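Only one protein chain is missing; all other protein chains are in place.
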Amino acid sequence: MLNFIIQRLLSGIGVLFFISIITFVVLMWIPGNPALLSLGTDATPEKVEALKESMGLHVPWYEQYINWLIGFLSGDWGTSYVFGEEILILITQRLPVTLSLAALSLTIAIPFAVMFGVISALYQNKWIDYMARSLMQLGDAVPQFWLALLFLVFFAAGYGWFPVAGFTPMEEGFWVSVHSILLPSIVLAIGQVGPLIRIIRSSMLSSLEQDYMLMTRVNGLSRTRAIGKYALRGAIIAPLTIVGMQLAGILGGAVLVESIFALPGIGRLLLMAVEQRDLILLQGVVFFITSAVVIVNIITDILYRLVNPMIRFGGNHE
Amino acid sequence: MSRLRNNKLFVLGIILVSMVVGLCAVSFFYLPHDPNVMNTKERLLSPSVEYLLGTDQFGRDILSRIMVSSRYALFIGLVSVSIGAAIGLFIGAIAATSKGIIQGLLMRMIDGLMAFPGILLAMMLVAVLGEGLWNAVLAIGIFMIPVFARLSYSLVLDQKDELYIKAAQSYGTSRTRIIFKHLLPTIMPRIITQFSASIGNAILIESSLSFLGLGVQPPDASWGLMLSESRQYTLTYPFLSVPPGIILVITVLGFNLIGDAVNDSMVKRRAAA
Amino acid sequence: MKTILEARHIVKAFKLKKQHLFEKQTFVQAVDHISFQVKEGQTIGIVGESGSGKSTVSEIIGDLQKPTSGTVKYFGKDIGTMTKEEYQDFRRGVQFVFQSPKDSLHPFYTIQENLLEPLKVSSSTYNKDDALKEVTELLGKVNLDESILKKHPSEISGGQAQRVAIARALLLKPKVIICDECVSALDLSIQAQILDLLKELQVEFGTSYVFISHDIGAVYKMSDYVMVMNQGKVLEEGETEQVLLHPEHTYTKTLIQSSFSIEEDEVV
Amino acid sequence: MKNKWIHLEDLRVSDAYGRDIIRQASMELFENEFVGIVGESGSGKTMTVKAILDLLPEELNMTCSKNEVLGQNLLKLSGKERKRLIGSGIGFVPQNTIAFLHPLIKIKHQIGEAFITHGMGNKKLAKEKAIHLLEKVGIREPKRVLNSYPIQLSGGMKQRVNIAMALMTDPKVIVADEPTTALDTVIQKQVLELLKEVHDKDGVSILFISHDLKIVKQFCHRVYVMYKGNVVEAGKTKEIFQHPKHTYTKELISLLPTLSKDKHMAETV
Partner (left out) sequence: MKHFKITLFVAMLVVFLVACGGEEETGSEPNESSSNPTGDEETGDSSEMNSEKTELNMALSVDPDGLDPHRTTAASTFQITNNIYDTLVKVTPDGEFEEGLAESWETSDDGLTITFTLRDGVVFHNGREMTAEDVKYSFERLKGEESPRAGDFANIVEINVIDEKTVEFVTEELNVALLSNFAYPWTAIVPEEASNDLRNNPVGTGPFKLEEWIPQQHLVLVKNEDYYDPAHLEKVTFKMMPDATSQVSALQAGELDVIGLTGDLVGQFEGNDQFTILENQANSIQLMAMNLENEALSDVRVRQAIDLAVDKQALIEAVWWGYGEEIGSHYPPILKEYVDTNDTITYDPERAKELLAEAGYAEGLELDMYLPASYQAYVDAGQVIADELSKVGITANIEIVEWATWLSDVYTNRQYDLTVVGHTGRLDPYVLLSRYHTESGENYFNYSNERVDEILTLVQKERDEDVRVALYQEMQEILAEEVPALYIQSPTILMVTASDVAGFKTYPIDIYEMKDVYFTN
């Protein structure tokens, strides 16, 4: 197990290294000279050069990369020139919003997905299964930004059930805070439910076909107990494997949803960085997001192994 | 195939996609109005006999714009997924049949690409390449690579220790021939399934990019762009966002349903075999 | 009798998964210094339970796996140092019949395509008509009807598939056919038919067999010479009758006892 | 007269498309009997047993003129009663190659399932009994095994656990479906002997399904031979092996491996 963790961490570092190179090199090519941008219409060639130098943009790209990487590792992620604030601070400021959003949307999505996934597997090809699957398909097909707009118009602006914009921090009360991000969370959750239902349904279906289910019948167990104790157990850990993907989905969706609902989260920071061509900030945010995805993937992989004795003890007999 | 025909969701998917393809086909021969000609005196009209879906903020016919946009959507969907599938297949097959460092490197690369939330990678690439149709196609294509690479990697890995491959080795088949003549045909059906399922996703990403102003550029029409333009009028004229939103859902839903149904039927066939 | 294929001290070691990073790498010897010779027209049997290393041996002598150490010689030449022509010759000369007959045929090709493939690959003067003629001829030999050519592997029975696989192995006129558990996936009655067919063909073509099985009865029926393997090592070897009727090693005895229980019963 | 634990008559099973899987099968199992069912894969032997145990998938159609288990007519029982009757009265030893034990649940939470469900005792009692039975089936460290997941056990161990599990409810009958197929020969023999011991010592009737004639011949009192969905022959083991009537049976018996000198007999036939 320890070996696996180390192995997984090493490969994770490999991935992060690769990502850091992509991010860096790709962003090097972005048009719009950052020095020029921060000088606005007041740029003269000399000023641009001077600023470039002070921003460390005058050395070859690989040196810039190494400097950036070293800085990054030592906790100095650089300073955003749009905000004039350390990027690490900017990210930590916004993290609570995006985290709350992600957590709430998963809190909404998971119970729904488990319920629909299990029910539609139990009643395979019955109307309820078709309904659940149609809902899931619809959830997959509806563009989140459109949904966000519609929700905003109807539920926030129209009926006034929700605040139209802005985030209320936890300190001002848990429920107020939840209420302030409920609508965007629902939008994000709708995007997440589809894949979750799919995987829960299919793992439930395969669990139901397993021979241990036959054994529960031989032993004369009630159907409820057989499903509750045996079938569910087999089905419930499968979604763990896609949590990393889900997180990527949520973060991707957050870019659009946060901007529509005016939530000061990581997604909006990212959009801001793109629009303002704040290279250093963009690098920091992109690397942060992708690292988060990679790390969550590693954690879920490890968790999956811890939860799943088939893998945990499997090695001994192979 | 007969099983597919009995699958109601598959049939629905076919119907939906045919609607969009039909709309696209018709757009080459007939458009109710010129989609790009403005008539500011007749802007933001509600649906009428003259303008079946009303007009937009410049008085352009929404139906015509939607019809023209379907070309972009289908084009981007098909081409970008083709790019992603071709490159992904190649990388996946190479990674699966090689060993050690090359495999590790390729897989880390794919993992790395996977870690980018969809829209983010596409945004970054468009930011580098510049806005526009072709760059959006390319960006989405690159986004699609890891999906196909992963899939073909695991399929090839699955197949390469199969006995029929060993048999082919045993009578002296070269590695290239094994990959192209023996492995590829067996994994192709799954790739094609993924292909059709990915088209919906590609169209969705294109619309998101256009929504953010990174995809198709005005005055050309794209559903995402139309939605983006409607944003300003969500309060005064909310209907503006309805037609492009619905057609987008129809298209994506259609492709997803087809992909899913084909996938299901293949899973069943494999289970039955 | 001429020696066709020879294995000399072949060893195959697998890395054992380390439990933690700093543990010393340990190896497990899947095949531990095995040597034997395959002589012309002869059948050599290898018997052992799953995990005994017998399949690894078969793949090493057929060059589907590289040994950790040791050499395999074909007509006295080390296959590792062969010229391209010599190696092609070896490839044609040593053929396989695998355990799951259906899996060893390409699922998407028709039987005809499956059978033509080896000819396409190995012959520089491939001609479809000639090849087809050859194939049809061989089908007759393995008691199959021509109509099977148009079918896919999924449409034929396991027994038929194994006949196809045998035909495919024979197409290249091999000197040795390695039968790796070639009947164990088949029903008992079919097993007998296939084994009989193999014997008939041996008489007709003079091919040597390496017959690998966990079924001691089948090995007994097929082999002239037998090796009993357990945990990568050869416990006992010799003429078939000698080894199986008068086993020396206790392991061999248990194996025989549990497999031929009927006879014992009858004796009792 | 001995009790008749299982009495099945004229079983017929067909699939959703109306194709017959089992055409005709009748079967009896008496008290303190060791009965074998032989046949090749697809002959319908497993399906027959599933029909007896009420385990057939819903989409299959099953008819029979009689299906009595432990003296009660299954056809007349409610689902609940049926569950109870089979769950407590019959033990099932499955094929070991497949996951009949839930891979994610420790043995101790699975082994007492029937025992507890049918009100034979609480968890504690179940555990005690399990330990006792595990020892009986030759497991040296029953507590460790109880605390393990199935994956941590070897094939032979798992099969012992399965047998212990089948014995938990003190059943009158054990149905064993190819219980040794993928086990190594040596372990195969141990498991078989264990079953025989259970039969001999506890007087449990055993319905034993196998494709391996030599095992059947060695252990069973009576044999049913199945071929393509039919029971083609039934009778005392010795009689059948000495005087097989059906051609299929004859062929099967002729194929049994022997160490006789005429090993090339088949060739000459």
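Annotations for the structure displayed:
A, B, C and D are the chain letters, set down in written order, and residue numbers restart from 1 in every chain.
Definition applied: contacts are C-beta pairs under 8 Å (C-beta built on N, C-alpha and C of every residue); 3 or more make two chains touch, one makes a residue touch a chain.
Quick caveat: nothing in here was measured; it's all calculated off a predicted structure.
When the full complex is examined, the chain removed from view is found to touch A, B.
The residue from A:S120, A:S203 or A:Q276 that touches the chain not shown here is A:Q276.
Considering the full assembly, A:S259 is the residue among A:S120, A:S259, A:Q283 or A:T300 that touches the omitted chain. When the omitted chain is restored, the residue from B:I15, B:I102 or B:L235 that touches it is B:L235.
Although one chain is not displayed, its contacts with subunit B can still be listed: residues 36-38, 40-41, 43, 57-58, 127, 131, 213, 217-219, 231-236. Take subunit A: the residues that touch the chain left off the picture are 31-33, 36-37, 39-44, 47, 50-51, 82-85, 90, 93-94, 149, 152-153, 156-157, 160, 163-167, 259-262, 264, 268-269, 272, 275-277.
Everything below uses one rule, namely that only the chains that are shown with their structure count from here on.
Top contact pair of chains, counted by C-beta pairs, is A-B.
For this pair, subunit C with subunit D, the centres built from the Cα atoms lie 34 Å apart. As a whole-number value, the distance joining the C-alpha centres of subunit A and subunit C reads 52 Å. Taken in their complex, subunit D has these residues touching subunit C: 40-41, 184-186, 188-189, 211, 213-215, 217-218, 251-252, 255-260, 263-264, 266-267. Within the complex formed with subunit B, the residues of subunit C that make contact are 59, 62, 64, 88, 91-92, 94-96, 98-100, 103-108, 117-118, 121-122, 154, 165, 168, 172. Contacts from subunit B toward subunit C in the complex involve residues 162-164, 166-174, 177, 181-182, 185-186, 273.
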